[in-house]
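Removed: one protein chain of the complex. Kept in place: all other protein chains.
To keep things simple, chains are lettered A and B as they appear, and every chain counts its residues starting from 1.
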Amino acid sequence: MWMDTKTEEEAASRSRARLSRRGLNSLLLCAGDMEHLDKCMQDKLFVLQLAVWGLRGVSRVIYVNNPLSGALILAALYWASPWQGLLAVLGVLASTLTAVIIGQDSAEVSGGLHGFNGILVSLLMGVFSSAGDWYWWLLLPVCLGSATCVFLFSGLSSVMGRWDLPVAVFPFNIIIVLYLLCTGPGNPYFPHHPAVPAWALEPNGTKLIAVEVMRGVVLGVGQIFACGALGPSLLILGAVLLYSPLLAVHAVLGSAVGTLAGLSMAVRHDSLYSGLSGFNGALGCMAVGGLFFTFSWRTHLFAIASAFLSAYADIALSNLLGTVGLPACSWAATLTTTLMLLLTGSLAAYRIPTGQVMAPELNLCSRSQWEAGNAEERESTDV
Amino acid sequence: MWMDTKTEEEAASRSRARLSRRGLNSLLLCAGDMEHLDKCMQDKLFVLQLAVWGLRGVSRVIYVNNPLSGALILAALYWASPWQGLLAVLGVLASTLTAVIIGQDSAEVSGGLHGFNGILVSLLMGVFSSAGDWYWWLLLPVCLGSATCVFLFSGLSSVMGRWDLPVAVFPFNIIIVLYLLCTGPGNPYFPHHPAVPAWALEPNGTKLIAVEVMRGVVLGVGQIFACGALGPSLLILGAVLLYSPLLAVHAVLGSAVGTLAGLSMAVRHDSLYSGLSGFNGALGCMAVGGLFFTFSWRTHLFAIASAFLSAYADIALSNLLGTVGLPACSWAATLTTTLMLLLTGSLAAYRIPTGQVMAPELNLCSRSQWEAGNAEERESTDV
Partner (left out) sequence: MWMDTKTEEEAASRSRARLSRRGLNSLLLCAGDMEHLDKCMQDKLFVLQLAVWGLRGVSRVIYVNNPLSGALILAALYWASPWQGLLAVLGVLASTLTAVIIGQDSAEVSGGLHGFNGILVSLLMGVFSSAGDWYWWLLLPVCLGSATCVFLFSGLSSVMGRWDLPVAVFPFNIIIVLYLLCTGPGNPYFPHHPAVPAWALEPNGTKLIAVEVMRGVVLGVGQIFACGALGPSLLILGAVLLYSPLLAVHAVLGSAVGTLAGLSMAVRHDSLYSGLSGFNGALGCMAVGGLFFTFSWRTHLFAIASAFLSAYADIALSNLLGTVGLPACSWAATLTTTLMLLLTGSLAAYRIPTGQVMAPELNLCSRSQWEAGNAEERESTDV
């Protein structure tokens, strides 16, 4: 049983145990990191294990580490487009299997760390392809691209590990840019839509519709998975909510901040309506607000600053990469988050070491308990 | 009193004390790092302290660390254009205050290290803006951009500190490029002049005027502050002279080398006349000749090599960034200086640890004393 409070148990499971005493047992079994699942799975079939690793990988894209959330997100992707759903499954499996084959650290593999770049590469390859759905040749670059992510993840982690930085979605961003450059706009086998910088298009002619902008804020969460439909976006938001309400709040907040930044720079309206202005802000806000830093009002303000920075950097990078026909993907949020993690000063005091990052609520709980000190600790052991 | 020679005094103040005995007391109070001022300011009003930090920040742009030089430079900027002077003050205050608020190291803040990127961002935003002077909306990006420099400075110093490298003006270069990309050429709120690569313009039609080229060498020093007028440029040079004559000589020498490099590559004449060809050379030459390395004939030759490298790299980067409408700013000098600081071999023997960098004369003095050995040391303590 995962609920007994042995002394050698780490802070994470202890904090969960406390919460569960307050009657949230049944919900908590599905919320949070679901570490107990890993223990149940240890002697199961490899295929079942792989499924859990893959689902964790799917959820990791949006800073969630929960197989159930992963399943919900996968369902949302199928709902939006069955072809994209297929690509997502293929991408996450290709990269996770590659990681197993080339002998990556098994804790990383089972935590889904080798899956989330693969799924993003496969989804974006599908989105940018101009050959339409069910173009089976696309599965070839999807598998190869997803597999290559593992190489980049492993190599980059050697470098970034020196500063205790997560590799995040750098591999995805590099691979998708290389793929689009490699195929070019006129490739006979793998054609794709080129991106254009905002200034090359005609300026906004129509009036801004407030409801559409509100819709765009929600779609911003879906756009993290390159999904532009409202229903699936809400389902993805629900999957985040299941893992951590605090993270879900920051996702919507960040998306709103990103949309605001887009408005201040007069970006094109369809970019606001589709949620493309918001998703970098959402990612930047989630990373700082509670995930890599203990939640507090100060961290919350930094999260908003991070969302603004991500959003403006995204506009800048879209314009830069657009000149050579490339999309900005999530470069802006990834770079901004890396910058925030490197920051010294008052934010650094809230930094959680990369290896100990859990759901924001658990991060908060374990720190508040730790600060409440040994008094309560003694009391609980007396009982 | 700062002149008594206690044993716990560090080499810096001791070497100054030696010089002062030779009758330069009154001038030296204003020259050099003016560390004695910091002690006088400790219990003064915050506003006064902030002013000194800001003025140090202004002077740091040109590798000077002296509030009086900062005041002279600020006067020069006001002289050239009151609007630019206002932006400069706002930029340096915005970034210094941000550094105080987000809890950066107080020694760094009081040394002006968080101000010099802010002033550069605000000055360049003003120069590139095509909305004319006194366009008050510009104050918004000026404040935000300057504040963001602190985030970049802090983040980059975590990475570059591993190699004992100074962050230099990397934050300024990144922010100004992102700002120009973000607004784009046709932004309705913040329009700006796009840069064009040299090869897109018609070639030089007229004959080169030698006097104008000479003038351009002096303007090259002013262009470090984006100032293209002769009088203010001379005043800025005077501010450097007050801090360190050696640095001033290297500034003019570097600017001349840069102009020479420009001539050898047949750059456009107006680039030579305006000093834009020279300022990267000047920065590259100043950094190596006496500042980060003890001055000697060998260092002097490396300084000239560094000036050439900076100047040629600037021409190359101008052409590269010009293709997407961006200016090269001081990327070339910053990268070259970083390279020189990383160099192994005979130059590394003259390297001064980043934390102990003072005015070139003091660097030289403290090293020559240190080499003269303990004999003199003992003699002075006997007295």
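In the analysis below, a residue touches a chain if its C-beta (ideal position, glycine included) is under 8 Å from a C-beta of that chain, and two chains touch if they have at least 3 such contacts.
Predicted model, so just to flag it, every value in this text is computed and none were measured.
In the complete assembly, the contact with the undisplayed chain comes from B:M265, out of B:A71, B:M265 or B:I352. When the full complex is taken into account, the listed residue touching the unshown chain is A:Q104, out of A:S59, A:S81 or A:Q104.
Across A:N65, A:S157 or A:T334, the single residue that touches the chain missing here is A:S157.
For subunit A, the residues touching the chain absent from view are 102-105, 148, 151-152, 154-159, 162, 177-179, 181-189, 324. Where subunit B meets the omitted chain, the residues involved are 162-163, 197-199, 203, 264-266, 305, 309, 312-313, 315-317, 319-320, 323, 338-340, 342-347.
Going forward, only the chains that are shown with their structure count from here on.
Subunit A and subunit B have Cα centroids separated by 40 Å.
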